[in-house]
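Encoded as structure tokens, here's the structure I'll be asking about.
All protein chains of the complex are present and in place, except for one that has been dropped.
Chain naming follows the written order as A, B and C, and within any one chain the residues start at number 1.
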Amino acid sequence: MQFVGRKTWAIAEGYIPGESHGPAPAMTSHEACCILNPSDQAAHVAITIFFEDRDPTGPFRFEIPARRTKHLRVNNFEDPEKIPYDTPYSSLIESDVPIVVQHTRLDSRQAENALLSTIAFPAG
Amino acid sequence: MQFVGRKTWAIAEGYIPGESHGPAPAMTSHEACCILNPSDQAAHVAITIFFEDRDPTGPFRFEIPARRTKHLRVNNFEDPEKIPYDTPYSSLIESDVPIVVQHTRLDSRQAENALLSTIAFPAG
Amino acid sequence: MQFVGRKTWAIAEGYIPGESHGPAPAMTSHEACCILNPSDQAAHVAITIFFEDRDPTGPFRFEIPARRTKHLRVNNFEDPEKIPYDTPYSSLIESDVPIVVQHTRLDSRQAENALLSTIAFPAG
Partner (left out) sequence: MQFVGRKTWAIAEGYIPGESHGPAPAMTSHEACCILNPSDQAAHVAITIFFEDRDPTGPFRFEIPARRTKHLRVNNFEDPEKIPYDTPYSSLIESDVPIVVQHTRLDSRQAENALLSTIAFPAG
């Protein structure tokens, strides 16, 4: 396997809608930080969350095994703290091996869901 | 913190739908220019808005404090002028320190909302 | 103005839904090729459209004046031919001065509209 990915990524958008319609957990409003680790080594990932009016929080730590993906739901982040709903934030993702990161939101505040997604910004 | 981001970004899409459904301000149709400043210095940001049939307007000036994000609603831009609704535009974002920029629209012209988002183009 | 953009861009997705709900033209299902020309010279743009099972068509030629944007609706392309609905295609955008390109679809086949958008791939 060739060298695929980057070690530092950023996502400027971030917002977990506080309301939902439809069966949980699939249709619960959420944001996902999708990470692919195509390498042959486990990736140790640290995510820092930035806010508009307070200091950043984190790092939130995750291990992505070799040749695996993890679709991390930001709603489920717990350590060091929960991410508040209905609050703008941004994410910085740092890894010790190259990874690929994509940002997705499912918004089911209204009766029908809406989606957005983008490859994150490869920062380093 | 390592050096993360770029000083010049561009967003070719831009359109604020003039109608909305649902409770304001959350469900009001809007566009957001989401900016992350992960650095240890305040970012002084100047946004120029381009149109199809008139000269550009701006700069719209914002300060993003160190280690903060701002999700700027284009609907709220006021100085030097309001951005008209139902009008195609593009954005050029220039900063004195590296930042990361993402573009998002919430369109609630119909009863259920739709979303789009993309990392902006890192131009310099 | 600094040098912003690239001269060659590609969009791999492309599909104009053949049905629509809601008032035309705003809510008509469509794809847009949004182009920003932030430079001080007019951009002469040539778009080639690729298909799954026939030779490409084009070039479709457009001029984007200096310091202007154009949100080109692919539905309205006419010369050398119309782009068929309900048909997968891709786009290659070539310009004589640097530009920035973003791809957007509004899909109103069902009662409520859906949106997608991404910055195009800067290919050269």
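Just so it is clear, contacts are C-beta pairs under 8 Å (C-beta built on N, C-alpha and C of every residue); 3 or more make two chains touch, one makes a residue touch a chain.
Because the structure is a prediction, the values reported are computed rather than measured.
Touch with the chain omitted from the figure is made, among A:His30, A:Lys70 or A:Arg109, by A:Lys70. Residues of chain B in touch with the missing chain: 112, 114, 118. Against the chain not shown here, chain A presents residues 2-5, 22, 26-27, 32, 34-36, 38, 67-71, 100-102, 104, 106, 108, 111-119, 122.
On the side of chain C, touch with the chain left out of the figure occurs at residues 8, 10-15, 48, 50-53, 55-56, 86, 88-90, 92, 103, 105, 107, 109-112, 114-121, 123-124.
FYI, only the chains that are shown with their structure count from here on.
Matching A-B against the pairs in B-C or A-C identifies B-C as its interface repeat (over half of contact pairs the same by residue number).
Between the CA-based centres of chain B and chain C the separation comes to 21 Å, rounded to the whole angstrom.
Annotation: 30 Å between the Cα-based centres of chain A and chain C.
Counting partner chains per residue, chain C shows two or more touched chains at residues 112, 114, 118.
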